[in-house]
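And then subunit A:
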Amino acid sequence: MGQRFTRRQMIKAAGTATAAGLLLPRKGRAAKKTLKILQWNHFVPGYDKWFNNQYIKEWGEKNDTDVIVDNVGIPAINTTAAAEVSAKKGHDLFLFLWPKPVYEDEVIDHREIYEEVEKKYGKPIDLAIKSTFNPKTKKYFGFSDSYVPDPVNWRKSMFDEAGMKPDTWDDVRLAGKKIKDKRNVPVGIGLAQEIDTAMAMRAILYSFGGSEQDEQGRLVIGSKNTVEAVKFVKALYQETMTPEVFSWDASSNNRAMLAGRASVVLNAISVTREAENKNMMVDGKPIGDDIWLAKPAKGPTRRMGLEHVMNVYVIWKFAENIAGAKKFLVDYVGNFHRAFEASEFYNFPCFPKQVPDLKQMLQKDSKAKPPDKYFVLADSLDWATNVGYPGYSNAAIDDIYSQWILNNMFAKAAQGVMSPEDAVKEAEAKCRDIFAKWKERKLL
Partner candidate 1 sequence: MATGQALHGAGGKVANFGIIAAFAAFAAFPFAWMLITTFKRTGDLLDPNHNPFLYSQPPTLENLRVLFNDTLFVRWAGNTMFIGVLVVLITLLIAVPAGYSLARLTGAIGEQLGVAMFLTYLVPPTILFIPLSRVVSILHLQDSPWALVLVYPSFTIPFCTWLMMGFFKVIPKDVEEAAMIDGLSRFGAFVRVILPMSIAGLLTVVIFTFTLVLQEFVYALTFISSAKNFTVSVGVPSFLVRGDVYFWGSLMAACFIASVPIAFLYNLFVDRFIAGFTVGAVKG
Partner candidate 2 sequence: MATVETKNIRKVFQEHTAVDGVDLQTREGEFLVLLGPSGCGKTTLLRMIAGLERQTSGDILIGGRVVNEMPPRERKIAMVFQSYALYPHMTVAKNIAFPLKAQGAEPKTIDARVKTAASMFGIERLLQRKPRQLSGGERQRVALARAMVREPDVFLLDEPLSNLDAKLRHMARDELQQFQRRLKTTTVYVTHDQVEAMGLGDRIAVMSAGKVRQLGRPQEVYDDPADTFVAGFLGSPPMQFFENDGALVGFRAENLLPKAVYSSNEPLVSFWYRVTRVEDLGADRLLYGSLRDLAPDTKMIVNLPSTIHVPLTPGEAYEFACKVNDLKFFDPKTGLRIPSRPLRGKA
């Protein structure tokens, strides 16, 4: 094993070694590069353990690089990015959990990375491209290695009792009402200013045939289909939910589900994983066993769900080790199978060839009961789409997302402070301003 010195060891060594002896390690160190990565505190702690303590060390040794990972909370991601861009200094690799097209001018074109990875590991999924490519400027403003599907989590026993399955949105509404009437357990689909609501509402919107924009990036939010979706959510809220959904943050639906206080929620697999890991009980029974997963519900137009989290790595133009960052990403995709395992199937590959046995693994999970509980995720590519479907995740879409305009549109109609038509009109006016703003800034 080659001699690697941390700074501290260096100083210690300096105390004892002779001057001649000092030269060698110092020379070795001088050639060494550094790669600084910023990413979130992964929901699955095991992933961070694998990534921070194992993977980057291996990679660092192979590439003669000191890899430093800073883990931050989700709220710090956007703020830190803003500060780094303003400072023109920061990490070499910066992981967003959503597309961040607004930084397009500040990042390198990630096309090369896609090309290199494609050569080695096959094609990326469409979701990755839609989340990182700007068709107007033909630039890749990020690189997606993985995404997190957003299935339906439902209480098996309660739906059984109602004699239904959450297959269509109408099923959810009908069964939800039955369960609420009988058991006083409401549906737990958020209507607040937070990520889970944003994804759930888009899932409904898209499956009702509505969307923010069309394929060419024209604003179409004011469609009849949008109004229908809003009307549906209003009915769903009135028949199956309580006002608590207006107060929620991203963690609330997890808690509601794990407390037995929700019959169905939309979320990543964090709900069931939490139940398994902490062995949580409701009424003396392990709650995890009663929470089943399902594909997103089908609407009148299509069955469509979202990515829950979109991993988008960016490399700043001002990064100090651009080459290293690029190489790291390429190699990381090559090792994605391990990442998939370490994340307990939370992170799904954007390059599916890297996890050819995905289905088999999902079929027999060691913690899940039944062991094939997670198998519904196997065909997530058929239904998981990006924010901004059917177009690209562009700056306007991100702005609309960040200001929770769709969340509020649905919530206002559901709460009854506005008619569905007015809520859609108001949202449309805001979106129009936003589109105009970003067109003027030449990102659309």
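In picking the candidates, the idea was that all candidates are chains of the complex that A comes from, given by their letters.
By definition in this document, a residue touches a chain if its C-beta (ideal position, glycine included) is under 8 Å from a C-beta of that chain, and two chains touch if they have at least 3 such contacts; residues count from 1.
Please read all numbers here as calculations on a predicted model, not as lab measurements.
Among the chains 1 or 2 offered as candidates, the one in contact with subunit A in this complex is candidate 1.
Subunit A makes touch with candidate 1 in their complex at residues 38, 40-43, 45, 68, 70-76, 79-80, 82-84, 86-91, 196, 250-251, 254-255, 258-261, 267-268, 270-271, 274, 278-282.
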